[in-house]
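One protein chain is absent from this view; the other protein chains keep their places.
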Amino acid sequence: MYLELKNINKSFAGFKAARDVSLGVEKGSLTALLGPSGSGKTTVLRIIAGLEAPDSGEIILDGRSVNELPGSQRGIGFVFQNYALFRYMTVYDNIAFGLQVQKKNKKEIKERVVELMELTGLAGLEKRYPNQLSGGQRQRVAFARALAPNPQLLLLDEPFAAIDAKVRGELRLWLKNMIHRLGVTSIFVTHDQSEAVEVADQIVIMNEGQIEQSGTPLQIYKRPRTPFVAQFVGDSSVIEGYERFAGFQRVPGADKAVLRPEFVECFRPDNKKLAAAMGAMERGTIQEIVFKGHCMELTLSVQGAGLRAQRSLERRPVQLGDEMMVLIYRMYVFDGENARLLENQELLKIPPDQVPAAQM
Amino acid sequence: MKKTQTKRFPLPVILAIFFAACFLVLPLIFVIVQALSQGIGAYLANITEEYTQKAMLLTLKTTVVVVLVNTVFGLFAAWTVTKYSFPGRKALTTLIDLPLSVSPVISGLAFLLVFGRTSPLYGLLEGIGLKVVYAVPGIVLATLFVTFPYISREMIPVLSAQGRDEEEAAALMGAGWFTIFWRVTFPHIKWSLLYGVVLCTARAMGEFGAVSILSGHLRGKTNTLPLHIEILYNEFRYSEAFAVSSILVILALLVLVLRSLIEHRGRKGEA
Partner (left out) sequence: MTRSMKNNKGPGRRVIPGFGVSLGVTLTMVSLVVLIPLAALAINALQLSPGEFWAAVTRGRVLSSFAVSFFSAILAALINLAMGVLLAWVLVRCDFPGKRMLDGLIELPFALPTAIAGITLTSLTVPGGWIGRVFAPLGLKIAYTKVGIVVALVFVGIPFVVRSVQPVLEKLDGSFEESAFLMGADNWHTFRRVIWPEIRPAALTGFGMALARGLGEYGSVVFIAGNKPYATEIAPLMIMGQLQSYDYGGATAIALVMLAASFLILLLMNIVQARAARRTSG
């Protein structure tokens, strides 16, 4: 582990921003701290940077405890949420600042700044001031500035929050590639799960100052361990009384279930492939149709519950009020603490080649 | 659009302009007319008179010292209360602004109590030959008190709106406090500092109540311009009083022009 946090606690005037936070980050990896606002993710990032001191717990960087080490000596680069670019310095001076305060010689500084400006695609903007740049360019400057002194660890606080939705996707990929190319261990904070899933190698989900789960994006997505994660990740809706649906039985202690649109499929009743799976399905009516661009999202009323399902545009069109056969593949059920995956039992009984699937 | 509004509400507009003209323009014209009432020769003689010159010099010296001290203080104070969190920060901010709500006469009285005959300090300072009360140091101190918050309070709102991120970023890169202050923070506040200096200068030149208590009213020694004007006025030497006043009126107008220039410049810097 390159970075390890052990039982970090931090409160602000009685508000517990971090409770017993422990996590590890591998060298060269890209980790996302994901959580809703107020979940303590920024606090954890600021503690790693040395911008806040933890009330208790240990921060271990490259094998040694850095609790007592000021942030400036931890070998980290920090990209602030709004970039905190020096407004009255040119792009060049912004990037050079960290090297200048280290009293590097002018030639060396110049080489490094030019190199970084090339790398980040900022060449030619040396003399501009931050307010003369676009959001994306500012982010690149902040990134280059943080990288200039060759940090071992790069920390980014909501790096995409201040950027237009349109360019955000592009910048995510750019940043991901750049970080992997440089091999610098990085941690970024985000409240946007799609951002975390797309960019990170490892996701750490936080809620109310605690870590709920950490793992690869796929693990988090497929195996949510806590009710919070099950609901927070993916496009989820919570259903009570899940045992009323065909193929599902009540799990003792677990009252609620989380369903995602991708767990639900619906078919026109005249679909010929359904015969074998009839026992695994429910009847439903289309209540709402929302055009999502790449697909339709249907809300189906099934036994009094509203279930959402996606329907490809390639399939036969449907209309409000249409009667449909609804197949629930699986769901997450959870009690107070744990979440577990429940498969449709009826569906397991039929041979795999008879399971109806949407032709994509 | 705006023109129609002017027509729609003619009475309040006229009332407001009339009110402002009576209070703000008439006095200015009056001072100039009175100052020149005996002709330009007499005016020049009045303002170059020996005691006037000495009063002017004292006012100038006092103002320079006060503005310098308040600039240094203002920078430290504004930086301290906006860039750090510490218990009592709010109380300190209130304390800095306190002189604004204290009558100048009361501030004069307070210094009289600290350094005057009734104070234990009096004997001590007497011993080393330093006279504070009824002397120049008292005038400087009283002016300092009255104008104390003028510079810091112009910078504090700017600095707290700016936040701490830039400074934190610089600190994380290992910059020392002076580097951070000079390269990162100072460019943000240079216009508000200048604005504060201008306001402080205006107030320091014109302070009357507090200085009046601590000055010995010795002509040529401890008379500042406003005190000198009072004496001339009370001796019914009106045209002389207004001639001397005209110097300060011109300076006041200069301050207002500078003020609007700085505000304009500051706004442009914002954009």
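The letters A and B name the chains in turn, as written, and every chain counts its residues from 1.
Please note the rule applied: a contact is a pair of C-beta atoms (placed from the backbone, for glycine too) under 8 Å apart; a residue touches a chain by one contact, two chains touch by 3 or more.
Just so we're clear, the structure is a prediction, and the values are computed from it rather than from any experiment.
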item: Among B:155, B:194 or B:229, residue touching the chain not depicted; value: B:229
item: Residue touching the undisplayed chain, where the options are A:29, A:43 or A:226; value: A:43
item: Subunit A, residues in touch with the chain not shown (by the definition above); value: 12-13, 15, 17, 37-38, 40-43, 46, 50-53, 55, 70-71
item: Contact set of subunit B toward the excluded chain (per top definition); value: 1-3, 5-6, 8-9, 12-13, 15-17, 19-20, 22-28, 30-31, 34, 69, 72-73, 76-77, 79-81, 83-87, 92, 95-96, 98-99, 101-107, 109-114, 116, 118-119, 141, 144-145, 148, 163-164, 167-168, 171-172, 176-178, 180-181, 199, 202-203, 205-209, 212-213, 225-227, 229-230, 233, 238, 241-242, 245, 248-249, 252-253, 255-257, 259-260
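Here, only the chains that are shown with their structure count from here on.
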item: Centre distance in Å when subunit A and subunit B are each reduced to the mean of their C-alpha atoms; value: 55
item: Subunit B contact footprint on subunit A (complex, rising order); value: 49-51, 71-73, 76, 78, 80-82, 84-89, 97-98, 101-102, 145, 149
item: Partner subunit A, residues of subunit B touching it in the complex; value: 165-166, 168-176, 179, 183-184, 187-188
